[in-house]
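Before we start, here is the structure in question, set down as structure tokens.
Only one protein chain is missing; all other protein chains are in place.
Note that the chains are named A and B in the order they appear, and that numbering of residues resets to 1 at the start of each chain.
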Amino acid sequence: MPDRVGELAAGDGLALLRMMWQIRVFEERVGELTRADEVHGLVHLSIGQEAVAAGVCGLLLDDDVAYSGHRAHGHAIAKGAPPGRVMAELMGREDGLCRGLGGSMHLVDVAHGFYGATGVVGGNVPLALGSALAGRLRGGVQVAVVFFGDGAVQGGIFVESVNLAALWGVPLILVCENNGFAEFTPRSAHTNVERVSDVVAPYGVERDTVDGNDAAAVREAFAAFLAAARAGGGPMLLECLTHRLRGHYEGDPDHYRALVAADEWQELDPIRRLERRGGADGWLDDAARAEIEEDARTAIDEAVAFARASPFPPAALVTGLVYAA
Amino acid sequence: MARELPYIAAIGEAISEEMARDDKVLYFGQNIATTENDPFLQAFGADRVRVTPISETAEIGMAVGAAFAGYRPVVELYMAEFMLVAMDQVVNEAPRFHYMTGGQVKVPIVLKAGYGFTAGWSGQHTGSIYGMFMGVPGLKVAVPATAADAKGLMTASIRDDNPVVFFHHYLLTLEHGEVPEGEYVVPLGEAAVRREGTDVTIVAIGWLVDKALAAAEQLAEDGVSAEVIDPRTLAPLDTATILSSVDKTGRLVVVDQSTRHGSAAAVIAAEVASEGFGSLKAPIALVTALDATIPYSQPMEEYLLPDEGKIVAAVQQVLGTSPVPA
Partner (left out) sequence: MESLVYRLSAHGNIIAPPGVPLHFPEHEAIEVFGAPEEYEAAKRGDPVPRFRAKLVTDGTLSAEEADELAAAAREEMQAAVEFGIDSPFPAGDEATRYVYA
């Protein structure tokens, strides 16, 4: 994939880097806390995929709506959900975003326009369509974004939703994180169509493909779609080619450390790549880099402390929220 | 003021009146508003009234997403069975969000679904599948048996902040009834006593309410006084009214067009058996469809389904007055 060498202002570069570091440290901590069973249940980490979350969500407003799949911590934080409240939700506490009722796969923060993670692959693509329709009906410039992996694209629900979104021209931006794998099998075992953007071609959907580990490229490509959607266009699909850090790092810290230290990963790691660019472009020196990492660690330490201090919700909450009053 | 309207028109009137009252109410589905002369399209415009392709999953999911933003979509599904292709949206998405988000969102959608069109519409169009939806937390289920209730319950369903599956029986489509003009609300969760009686309680669902009333007339000729209850809403279920009736009569027959284990009747019977056992003088009798897909050919269809005769026989059974076989 040839590098897009687009413009990246220093301020924007630093903002991207800060967000990516926050997500990285958050996810590493969640991995440790899962092993210690302080974070309980089924959890999916997005280490290595921070560039898409940061590049896309950094351009969105609270009023814009975003949905994500089961690997959603990074998207939630990048969209503005406070890390402490996300962590508290993962620990099942009262101060969690959903008061402990949702957990990792149902993170929702309405105040910041994050309508959620989902446990059903592709299940919320039509919800995003509905949000986009609502945005169009309201008038104004609100857009809806949905993140999904390449595995979601083979489901009927995906194509059904794309068809309807294109038919009605709603401001929906589909962002596919194509890491070439769906769960544990390669894309070639799932479909003959290598590129996700080719799947939506017949519907007249504007599409673009970008290196998903190049935060600046993601940001630039998304910015173009965002401007078009705000001006009345849509839907569009942005395919971000990424690599997932392979290996069961949630269960094995030594294995993870070995993977991260490897030269191959250092080449691909979106954070390292942006840091190298920052150095080359002159807006990031070693001291600044270290400070960003340190700030991220401090922020996530605070998030963990906040979550641990939050009580478990009362059991009676279980029956109180079945129906909206 | 009331006038006679067919059941289906009463439903349409409710939707129309609510759309006029609240511009957040949307109406979409397949085959609605097919021409520009369509009255809904004329009245409310192409933004709020939309024809969709055959895409139930996208239609229902879209309704959920729009509901998050404060809209109140009514989705026309025609056949209840067409929801089956979209079960993730109906069961796993729409009713769970308010709860899973700790109350951050509401999902005020109405899924309008016709059901039970026995009369030769065969296997895949004739089920009475509301039982599948009754136990889903957060989902409400309405089953009107009269034109007036069809209007009143649709109004209530649109105004409810929860997802509601509104089952309307296809054989009631052209049944006329007195329907109040103007705003008319029948609250969800309230049963109606259609006929008062003292010897037996007959709870009947949807289209079978009329059959139960006919059976009651027949029984009256033999000196049996039957009380007929129409639950009107299956979730939340008005067990209090049913229990209070059984407390009076001591005997219960539940009549339901669903298959036995998938029926609302089974749930009602379980509730009465566990909460009202002390009132019962005889075992509860269930009159349901036999456990088979509804067949096409008429004599087989009739064999399978509840009818007046089967209801009368069940009442005689719980009264201990069944005729001795010749």
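Heads up, the rule we're going with is that contacts are C-beta pairs under 8 Å (C-beta built on N, C-alpha and C of every residue); 3 or more make two chains touch, one makes a residue touch a chain.
On a predicted model such as this, the values are computed, not experimentally measured, just so you know.
Participant: Give the labels of the shown chains that the missing chain contacts, considering the complete complex.
Facilitator: When the entire complex is considered, the left-out chain reaches B.
Participant: One chain isn't shown here. Among B:2, B:54, B:270 or B:290, which residue touches it?
Facilitator: Spelled out, the listed residue whose C-beta touches the missing chain is B:290.
Participant: Looking at the whole complex, which of B:42, B:198 or B:298 touches the chain that is not displayed?
Facilitator: B:298
Participant: For a quick check of understanding: of B:175, B:199, B:238 or B:256, which residue touches the chain that isn't displayed?
Facilitator: If we include the chain that is not displayed, B:175 is the one touching it.
Participant: Touching residues of chain B against the unshown chain: what are they?
Facilitator: Looking at chain B, the ones touching the missing chain are residues 34-35, 119, 170-171, 173-175, 290-293, 295, 297-304.
Note that in this section only the chains that are shown with their structure count from here on.
Participant: For chain A and chain B, let me know how many angstrom lie between their CA-based centres, rounded off.
Facilitator: The answer is 42 Å.
Participant: Please name which positions on chain B make contact with chain A in the complex.
Facilitator: Per the stated touch rule, the residues are 47-48, 50, 52-53, 55, 57-71, 73, 88-89, 92-93, 97-108, 137-138, 140, 161-162, 236.
Participant: Considering the complex alone, what residue numbers of chain A touch chain B?
Facilitator: My answer: residues 65, 96-102, 106, 108-110, 115-116, 120, 123-135, 137-138, 144, 156-157, 160-161, 163-164, 167-168, 321-325.
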